[in-house]
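What you see is the complex with one protein chain gone and the rest in place.
Think of it as A, B and C in the order they're written, each chain with its own count starting at 1.
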Amino acid sequence: MATRVATSSNQLNKLGVGKLSELPKDGKYGDFGGQYVPEILIPALKQLEAAYESIKTDFEFQRELKVLREEYGGRPTPLYFAKRLTEYAGSAQIYLKREDLVHGGAHKFNNVIGQALLAKRMGKQRIIAETGAGQHGVATAMVGAMLGIPVEVYMGSTDIERQKMNVYRMKLLGAQVHPVIAGSATLKDAINEALRDWATNVQTTYYLIGSVVGPHPYPMIVRDFQRVIGDEIMGQTLRRDRKLPDLLVACVGGGSNALGTFYPFVNESSVHFLGAEAAGAASLGKGSVGVLHGAKTQVLQDEWGQISETHSISAGLDYAAVGPEHSLYKKLGRGEYISVNDEEAFEGFRMLSQLEGIIPALESAHAVYAGVQRARKMRKDQLIVITLSGRGDKDLETALRYEQARGTV
Amino acid sequence: MATRVATSSNQLNKLGVGKLSELPKDGKYGDFGGQYVPEILIPALKQLEAAYESIKTDFEFQRELKVLREEYGGRPTPLYFAKRLTEYAGSAQIYLKREDLVHGGAHKFNNVIGQALLAKRMGKQRIIAETGAGQHGVATAMVGAMLGIPVEVYMGSTDIERQKMNVYRMKLLGAQVHPVIAGSATLKDAINEALRDWATNVQTTYYLIGSVVGPHPYPMIVRDFQRVIGDEIMGQTLRRDRKLPDLLVACVGGGSNALGTFYPFVNESSVHFLGAEAAGAASLGKGSVGVLHGAKTQVLQDEWGQISETHSISAGLDYAAVGPEHSLYKKLGRGEYISVNDEEAFEGFRMLSQLEGIIPALESAHAVYAGVQRARKMRKDQLIVITLSGRGDKDLETALRYEQARGTV
Amino acid sequence: MNRLAEQFEQLRTKNEGALVAYLMAGDPDPLRSLEYAMAMEAGGADVIELGLPFSDPIADGPTIQAAGVRAFQSKITMKSFVQIITEFRALSKTPLVVMSYYNPIWKMGEETFLKQIVEAGADGVAIPDLPVEESTNWLNQCRKYHTSRIFFVTPETDDGRAKKIAEQSTGFLYLVPRYGTTGARDELASHTASLIQRVRPLMPAGLPLAVGFGLSNKEQVQTVITAGADAAIVGSALVDKIAQGVSPETLMLFVRELKDGTRRSASAAV
Partner (left out) sequence: MNRLAEQFEQLRTKNEGALVAYLMAGDPDPLRSLEYAMAMEAGGADVIELGLPFSDPIADGPTIQAAGVRAFQSKITMKSFVQIITEFRALSKTPLVVMSYYNPIWKMGEETFLKQIVEAGADGVAIPDLPVEESTNWLNQCRKYHTSRIFFVTPETDDGRAKKIAEQSTGFLYLVPRYGTTGARDELASHTASLIQRVRPLMPAGLPLAVGFGLSNKEQVQTVITAGADAAIVGSALVDKIAQGVSPETLMLFVRELKDGTRRSASAAV
């Protein structure tokens, strides 16, 4: 495993950066990132970047963020030693970072609360968001309700059909949900539509992106708001075991929970990163470099550059691209990314439910499976932290249908 | 309001107790409580009481409980200042105690983790539980999975039909769910059946009751495990405002989240207690003294002592009796209890969703409604804490059906 | 001396055990439950145990639960319950014991309840969910109305407690030889005999010991009586017949057969 972190400083120097932690540089993560958007949005992105830079050192903003994260969001989340899962895997010690306990049921909140406060600070009157499974939409609707900012959410009509309860949740929270019938009528198309709305209403509207994707500065902003996961892990493992974890594991859809987990450790070469992608949407594993939704990154596409349709049992991983910073980690070997298929993810889902009494989100179940597999190859004195990005309540119907189809329930 | 806490020491002296906080005495709360169970269970109750007394001062047990509460359960839960709800109510400051953020989504966990550790300590090989909406069953199944103790849950077949997802959750967590077809096939009947199972398997089995009901020592044990809610509130309000709350509000089904909230403040006469019962199951508001499930307490019954069927939109409040300690609080005027009907509860549900981005459990929505109504009659410098016993995800289908029936969605 | 004591006294002289036959008042309706009670008496039951239906019968298995549901469907009231006792008493001198959960008694008032049923002709009351600890007032009422107060002892009850319970009991002591709820079972808990032997010395002299829960046929009745019990209580097996809608005559024949099991001389011949 030690060979995995092969990021030689040579490679980094060639990229013209001293340390990975200092990226992005000029909106780029090495070759990745950038701002591939219609001209109308460029000024808005620059304005966003400036506003974001100003709040980074704004005491009052940071205090408000911290208070809301703690008192509204329930942070810090625990680091839980999964005793029975560890026994089951039979080797390295497995800890779970419990983002499933965050308000709304997933790490999505960490980012949404930060950006929504930023939107308020920027004087925007309206927040738009895209959503696939509905998790980011629900998180945005929650925070919008709490701050009193109207929220409109774009969601593919196929997803609306699949995720009725999340649609109702958003409505209950006072958000408007706009069905998107174009394309495959899923997440990718919802993003397209949100971008169009933003282009139309750029002066009054804040576009709140849900993962470390999209044009610069979004991947940076979302990463920075999600790094609280990794920051907490660092404090928790140090306090508990007086050492850093040997391996961090997280699922990768757009990549925000993974990057939030990994990023604070990026300069710690003893800490290995393992990202678990859905096999049917493995942009890092099976994609190639492309441009989607404003960023150059690994993309699932055909030979002509048309974006592929993806499939995953977990709607949150069902996305054809990935955050540009992951593309760089992968290219440099700083992060390892593996594919977990539906069946394996479901095994992770059941495993955690039955051994630990924690029903993970199907997204997170990918990480659980990958972490347990890897644990077997490690030593007993090694320490794994798996980020449990969300809880599985939202997935029960999907899981039940899956089991019914396989006749296991 | 100040007249509400009319518990004269005379009245208490007549009960032969110095302070309410010292109850139960001989298994009784004044006239209430006791052990009205078949003879076969009496020795088991005594054994349970002895075991419970021994762990109360057992350092190792208490430490394990604390660690699991924090690292597995996500405690302490935040006390959140509900700014927009406060503005909406327009007077007293409203805080929410966020039990909705606890693992599993409700305060039920606080009790289950304590009792399950006790069961383990007692060497029981099997845990049984009853459940109405499924929340207590799910919490028990979770903790059973985590500790590796088999769990079997009794649930009325009507409830199984209404709460399919919770049934699946329990199964996923490895628990067996036994349908109960007797009687109204709901919670009351599930308790009957669990008691029967316990009578049959009393030597090997721990019966894990989900609220402050049942024969002594259950009401005491559950209260003691739930008092962490009130203990935390006390610390949080003191630290934040340097004073105690003026009013505590909680919903009352069996009464465990309410008692957990109230009990630590019982000797503080400036702190008023407001319990919100479901109008269709208001044992305190509309019941009379009776004996059900092992305790003498306020019960909804007909003139011949047959137990009434109850109705509430919130399955967790849909119970014909209430914890005996509440019956005493009510009798002494120490606690005030009001009825909130389905429509009002639904208003609380929408209100909190839209103003604060928090979808409460329908049970908790009763407390929200009651708290907001009461806030209006209080002064701006007064402080209310409403215990949010759980989150509303489990209730979305019910709420959607309710709205569909009323044509509001 | 009341009817119950007299009955046990007579049986003792005949070297017979008592057959206590249970049925649910109002199952399938008040009138027919009276007919069934009379059929039991005619079949040779020495004591009739008449159940008052309760909405939440935690000590009962499915058979008796179902009987309660049927009784409720027949719209039985407290008034008709008392009337059944009155009618029975008008026709028979056989002792009658009421089996009721505590809440209906509490709700009506212990004294009011007791007064009514005693005046109607009941001889004792067994309350499955009222342990001795909760019985202070109840015991006083029973004394006042000269009514037998029947308590339960189980395999879980230790000696000290069994002694205390037995001391509070009159009429007979109800020994439950097995775990769980009422309901007919084919096997009889093997430890019943040793349980009887353990409990007997703890009991006041002259207090009869009745064994119930789970007896379903003549052989089991016989086993229990042979093991030293003074009475065998049969409930669910009889309620099962009633549920099947058998005629009172058929029920009578079944009771007769069960009664055969209580004859010590006869038992030796089997």
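Methods note: contacts are C-beta pairs under 8 Å (C-beta built on N, C-alpha and C of every residue); 3 or more make two chains touch, one makes a residue touch a chain.
Since we're looking at a predicted model, the values are computed, not measured.
Within the full complex, the chain left out of the display contacts the shown chains A.
Checked against the full complex, the candidates A:T131, A:Q163, A:Q301 or A:S314 give a single residue touching the omitted chain, namely A:Q301. Considering A:I42, A:L238 or A:V409, the position touching the chain not shown turns out to be A:I42 (whole complex).
Among the residues A:L208, A:L292 or A:L396, only A:L292 touches the chain that is left out of the figure. In the full complex, chain A contacts the hidden chain through residues 34-44, 182-183, 188-189, 191-192, 195-196, 199-203, 288-294, 296, 299, 301, 303-307.
Here, only the chains that are shown with their structure count from here on.
Path length between chain A and chain C in the touching-chain graph (shortest route): 2. Here B is the chain whose Cα centre lies closest to the centre of all protein Cα atoms.
The mean-CA centres of chain A and chain C are about 68 angstrom from one another, to the nearest whole unit.
Each chain gets a centre from the mean of its Cα atoms; for chain B and chain C, those two points are 38 Å apart.
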